[in-house]
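Missing here: one protein chain of the complex. Every other protein chain is in place.
For clarity, chains are labelled A, B and C in written order, and residue numbers in each chain start from 1.
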Amino acid sequence: MADLSVNIGGLQMQNPVMTASGTFGYGEEYADFMDISKIGGIIVKGTTLNHREGNPYPRMAETPSGMLNCVGLQNKGVDYFIEHIYPRIRGIKTNMIVNVSGACVDDYVATAEKINALEDIPAIELNISCPNVKQGGMAFGTTCAGAESVVSAVRKAYKKVLIVKLSPNVTNIAEIAKSVEAAGADSVSLINTLMGMAIDAERMTPVLSTITGGLSGPCVKPVALRMVWQVSKAVKIPVVGLGGIMNATDAIEFFLAGASAIEVGTANFIDPAVTMKIISGINDYLDRKGFKSVKEIVGALMV
Amino acid sequence: MADLSVNIGGLQMQNPVMTASGTFGYGEEYADFMDISKIGGIIVKGTTLNHREGNPYPRMAETPSGMLNCVGLQNKGVDYFIEHIYPRIRGIKTNMIVNVSGACVDDYVATAEKINALEDIPAIELNISCPNVKQGGMAFGTTCAGAESVVSAVRKAYKKVLIVKLSPNVTNIAEIAKSVEAAGADSVSLINTLMGMAIDAERMTPVLSTITGGLSGPCVKPVALRMVWQVSKAVKIPVVGLGGIMNATDAIEFFLAGASAIEVGTANFIDPAVTMKIISGINDYLDRKGFKSVKEIVGALMV
Amino acid sequence: MKKHIVDLKIVANDKLGDKHILMKLTSDVPLPEMRPGQFVEVRVDHSASTFLRRPISINYVDKEKNELWLLIQVVGEGTRQLATMEVGDKLNLVLPLGNGFSDPQPQQKTLLLIGGGVGVAPLLQLGNYLKQKGFQPMFLLGARTHKDLLLMHEFEKVGRVLVTTEDGTAGEKGFVTNHSILTTEKIDKIYSCGPTPMMKAVASFASKSGIDCEVSLENKMACGLGACLCCVTETKEGHKCVCSDGPVFNIKDLTWQI
Partner (left out) sequence: MKKHIVDLKIVANDKLGDKHILMKLTSDVPLPEMRPGQFVEVRVDHSASTFLRRPISINYVDKEKNELWLLIQVVGEGTRQLATMEVGDKLNLVLPLGNGFSDPQPQQKTLLLIGGGVGVAPLLQLGNYLKQKGFQPMFLLGARTHKDLLLMHEFEKVGRVLVTTEDGTAGEKGFVTNHSILTTEKIDKIYSCGPTPMMKAVASFASKSGIDCEVSLENKMACGLGACLCCVTETKEGHKCVCSDGPVFNIKDLTWQI
């Protein structure tokens, strides 16, 4: 039994497997299938300062080895979360992390401040890369200045572990990561979804109500691996890797590329209990290869 | 029988289906399977000023619904092309287009000049987006200034139809396209491959000799459609769409998104005669929908 | 109701006409409790173009034989692949999902179950359930032509079956909402599943006549668990997930223009 524990910028985790925001609800939705407290970290869905209805239906399109979505951060707002959801989930015995999004810097800061007061939320994932909202979201994640501004502002207001989720829809993600690191982030997670589009040739219309949406699933894994590789060489803070991870082998590829932990997203839709298989599969790999700890294979790619 | 003819910035084509550079050799490789002169245009493989051995093996990795390659523009140089290959292929009764690449602006210009003298080559596709070469290539394609510099220089030297192939590895492809248009390009083609990476978890090594490579196949289609949609709204010159087109329905999606013609790439590897099926499938769609010409559905997406 | 991930064995996979299959599945252990109107998410293996699970409504649960029936319309490559599966093959399912139809009020005596196309599927399970509860469910089933009527013999075992066909080859000619029963009998509650235009017509009739009416919606889904929020529909309380808040909604909660 290898040591699976990792520490992400101060966040201690029993294992390096987290669930990606927007794919695992608040955890409860999956409680029938496994003991969700065995997951290293659960990143609950994107939370904003105010209630958001999100985008109209249709919000999803199946694509080759993946899917597009344009949910658009539907959520009841941070106050509702604190009042109604937090009390239900604070007891879950693992890292409950809140994904925070906003339309402007003040929104991000106000939301982060409120969550900073929740003792059982040890970290937030700052989403500066949502491709499905008109204002904010990805806008902050596609320039160094934009990323720096929102991260440094939130850093002042938020005292716990700050993970910043990066957009892959950029020319140079390593530069963005460096700005985020300089602005005080404890960790970066990548990749968020690639901006894509699906068309119904028969109806001659876009499939998604918003025309474009965010691409996820195994189809994006090669791009995600490349970006994790580039970013992990550019920054000193730990990198959380995600993008099309379906099994333990995929997860190990991300560790080798330089990720200290990983997030499982779309795979939860195909196998609701996949996180358990990934955790045990990582352990099997480490045992078979004779590694004592998962930390030994982080960035261990032989080039 | 609908009218499939299109005109791409002065290049008249019997139908809007071309083969993508590097996936169809010089056409001859596929002559056993069909009458290749029935293809709207054949874009022969990347040609540089001097002979290039390309990158070491392994150069290819299969990925979910796609593949990575890092061939690295292996070719015998433009003089060899003119002396030995051009005489063989000039007789092929369709548009034979040369894809031109270079490490610096002078190389691009010198190569384009030599090809400008070949009467049976009506157009070139300027590759400012190859992710697999150390110098040049994508470097020119990822900044407006870089793109503008090489395109305007080549424009002065090259008098026929100039198509510029854009990189998808950018934050704002529409801006790059505008610079290319301003520099005098007759058309833009997109997308080139997405930069990706594959890892062999068992051997703990990259699969490709160059670590990263270019991703193609159906997995990139949603990104390609999105970028064709963005670019076709940003420029007035015709857009040539490519990226994971496997069948006629995929091709029609690109027309609806704004492409005036399309290129078939990776699909040639799975079905060497796929271009013929795509051409007839486009015609069937137009007939069934009652369109007289393929031009009627270019950018006809109802939003 | 606790959700499960199960591998079930196919005991029958029969073609019904050229567009549908009836798949019967069993297990060595007793099947979990499932409410009428709930659905399952099927994993489609060996289909290069099918990435996500496919939501399929529960057609019938045979407690004696420990069988789950799925009535599937063959539309895309995913369902085509399901149609090629053979007796003995295993199918991976997540079940039971969604809320299901609600029980009638004691005073609701005349219950009409209106279905169209493959939408008749959940009504068989619902009819059996209501019958066991001591109600006498009535079916009103619509199709384009008599050939498209599905599982008629099964419905007839459960209760009175009324039919409309657009070409008049069976039952009354026209749409379900044209059927004489709607004018001749006082209906206390309507349960409906079928094409959206049909359900909207049914909902329109029900609301005009002041009849309690539940409809089962079908949206494109990813997780099926209420986690991804992809399959939402407009309700008077905003966007709700068809997979977890539905698929069954009372029409008074929807924002349909009827």
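Please note the rule applied: a residue touches a chain if its C-beta (ideal position, glycine included) is under 8 Å from a C-beta of that chain, and two chains touch if they have at least 3 such contacts.
What you see is a predicted model; the values in this text were computed from it and never measured.
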Please identify which of the visible chains the hidden chain touches across the whole complex. B, C
Which of these touches the unseen chain: B:64, B:122, B:196 or B:281? B:64
Selected residue (touches chain absent from view) among C:47, C:235 or C:250: C:47
For the chain that's not shown, point to the residue among B:80, B:269 or B:291 touching it. B:269
In terms of residues, what is the contact footprint of the unshown chain on chain B? 22-25, 29-30, 32-33, 45, 53-54, 56-67, 69, 71, 74, 217, 266, 268-273
Since one chain has been left out of the picture, which residues of chain C touch it in the full complex? 45-48, 50, 81
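Basically, only the chains that are shown with their structure count from here on.
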Counting in whole Å, what is the centre-to-centre distance of chain A and chain C, each centre being its mean C-alpha position? 36
Roughly how far is chain A from chain B, centre to centre by C-alpha average, rounded to an integer in Å? 34
Two or more other chains are touched by the chain C residues none
Multi-chain contacts in chain B, i.e. residues touching at least two other chains, fall at 65
